[in-house]
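One protein chain is absent from this view; the other protein chains keep their places.
Chain nomenclature is as follows: A and B, assigned in order of appearance, with residue numbering initiated at 1 for each chain independently.
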Amino acid sequence: MLDLIYAVQAIPKLAVGLSIAVGFTCLALFLSVTGGLILSYIRSFNIRTVNIIINAYVTYIRGTPLLVQLYLVYYLLPEIGFELPAFVAGLTAFVLNSAAIMHEVIRGGLSSIPPGQQEAAIAAGMTNRAIWRYITFPQALIKVLPQIISEFTILLKATPLLAFISIVETFRIAQLIYSNNYRPIEVLIGAAIIFFCVNFSVSRLGIFMEKKLAGRGL
Amino acid sequence: MRINPAIKKKVIVAAFCFLGLAGTAQGDTLARIQESGVLKVGTEAAMPPLEFVQDGKIVGFGKDILDHIVAKNKLSLDQVNLPWQGILPGLTAKRFDLVATAVTITPARAKNFAFTIPVAESTTYVLKRADNDSIKTMDDLNGKIGGTQIGSATEAVLRKWDKEQKEKGKPGLKEIKLYTTFPEVYLGVANGELDIGVHSLTALTSLMKNRPGIYDLVGRISDRSFYAWLTRPEDKTLRDFINKNFEEMIKDGKMEAIQKKWFSQPVDLPLTGYLPEGAQ
Partner (left out) sequence: MMGLNIDVIRENLPLFLEGLGVTMLISVVAIPAAIMLGAIVALCRLSSLKILRTGALCYLEILRNVPFMIQVFLIYYLLPFYGFRFPAYVVGIIGLSIYASSYFSEIIRAAILSLPTGQLESARSMGMSKLQAMIHIVLPQLPPYIVPPFINQSSTLIKDTAILSTITVQELTMATQRVQQESYDFVEPLVFAAALYLAINTIMIFTMSKIKQAKST
């Protein structure tokens, strides 16, 4: 007999795990957007060799499961000398994965700005920095913000994988709870509920922000 | 650029000396541990009463032994709790220097790692749900679904038994399911996903004490085998150091006291002859 009281009892402990996961995701997202910006910037130089390397990296990220990428960082990096604690290994794998996606998103956002605006700005005498700050960046940000918010939910949903490289997050806590009370269904329902609440709220927030910013669009 | 040959020679000699020193400093893990004062240990705290988690802390037979060793040698303990899959890879990747968790001594493992003196017996037994009347003898296991932890010695035991049955012309196990943790195996037996699970008598006894009435034992499925701790194969000095501590604890009765605390009785374990051929 399913007894949802077990779900309710598990939620406080699960919420602790989820807050760890949310913190992890925020950090990973911040680093990956930064990484994506850096990659886009490097790409804009159009150096053939560099572009080939970046393409190979993106192909690897898009062609292999995140779980495998995670294991690779966890096991491979120590072999070549980087002894990272599990948390850092997990963060690295997530950031490497997300940055590849983010850089394509950013490139898309940047290329969607009509070049005419930038030409007009140059003609009007604006410096490159000013053009970036007042014309390019704001419009690109509005364009990519929905995708960044969506990437937040994607990363958060991937955090259970971290349990398999010994990081204590929501799923691992769920496992520990149900190994003790033999109620996997109820405990996992509890975990599903809190993930749902967070992700649903974040998506709604994203839609809300999108509408508000679209109103301000140039 | 022309470098003065005399200076060049001195630089090369200095470089070699430096590398030599660096090499020795790196080379002996035990020396490094004694110098830094920290013993980094990897444990899978998932097997009561040997090592398990209670109130967020690692406790158990193994923990008490560790505490004794570090106190005696004026070291501090840095212990991580990882899933089994991370234990041996983690040791190889130098995330820690000692695996202080019950690892079954197998010939393959003994070739790749340096085992200590045994800490407990790991002879494998079969677990079933208490109300499962279709399994009374070991022979009844044929045609049933068995499960155990992936990569554990018990997986090899199960597969070996299955192979032996098939060689005798019997159907063997219907399926072998592999889980990442033993609690999932126990859960599987309890809710019927699995007909049987396998683990050491030590672990199963503890399980049945904590969860009375759900399970029952069927019988022994492996030869006598032992759990021990282990180090990387090149760290034999560290392994010998741990062995020396174990032997001292056996001599002064401390080992028996800890055994009585966790197993309710002293356990007779071999001090020799427990390592298979070709062991480190």
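Please note the rule applied: contacts are C-beta pairs under 8 Å (C-beta built on N, C-alpha and C of every residue); 3 or more make two chains touch, one makes a residue touch a chain.
As the structure is a prediction and not an experimental result, all values here were calculated from the model.
Trainee: For the chain that was dropped from the view, give me its touching partners among the shown chains.
Mentor: A, B
Trainee: In the whole complex, not just what's shown, which of A:10, A:121, A:176 or A:189 touches the removed chain?
Mentor: Going through A:10, A:121, A:176 or A:189 one by one, A:189 is the residue touching the chain not shown.
Trainee: Of the residues B:71, B:108, B:257 or B:271, I need the one that contacts the missing chain.
Mentor: Going through B:71, B:108, B:257 or B:271 one by one, B:108 is the residue touching the chain not shown.
Trainee: Quick one: say which of B:96, B:125, B:179 or B:215 touches the chain that got left out.
Mentor: Considering the complete complex, B:179 is the one touching the chain left out.
Trainee: Quick one: which of A:34, A:59, A:111 or A:127 touches the chain that's been left out?
Mentor: Checking the options A:34, A:59, A:111 or A:127, the one contacting the hidden chain is A:59.
Trainee: Out of B:36, B:54, B:76 or B:191, which residue would touch the omitted chain in the full complex?
Mentor: Selected residue, touching the omitted chain: B:191.
Trainee: Touching residues of chain A against the unshown chain: what are they?
Mentor: 2, 59-60, 62-69, 71-72, 75-76, 79-80, 153, 156-161, 164, 171, 174, 184-185, 188-189, 191-192, 195-196, 199-200, 203
Trainee: What chain B residues would touch the chain not displayed?
Mentor: 85, 88-89, 92-93, 108-109, 112-113, 147, 150-151, 175, 177-180, 191-193
We adopt the following convention: only the chains that are shown with their structure count from here on.
Trainee: Inside the complex, what are the residues of chain B that reach chain A?
Mentor: Interface residues on chain B, with respect to chain A: 53, 80-83, 85-86, 89, 93-95, 180-181, 183-184, 186-187, 190, 211.
Trainee: Write out the stretch or stretches of chain A touching chain B in their complex.
Mentor: Residue list for chain A touching chain B: 74-75, 78-79, 83, 86, 163-166, 175-176, 178-179, 182, 184.
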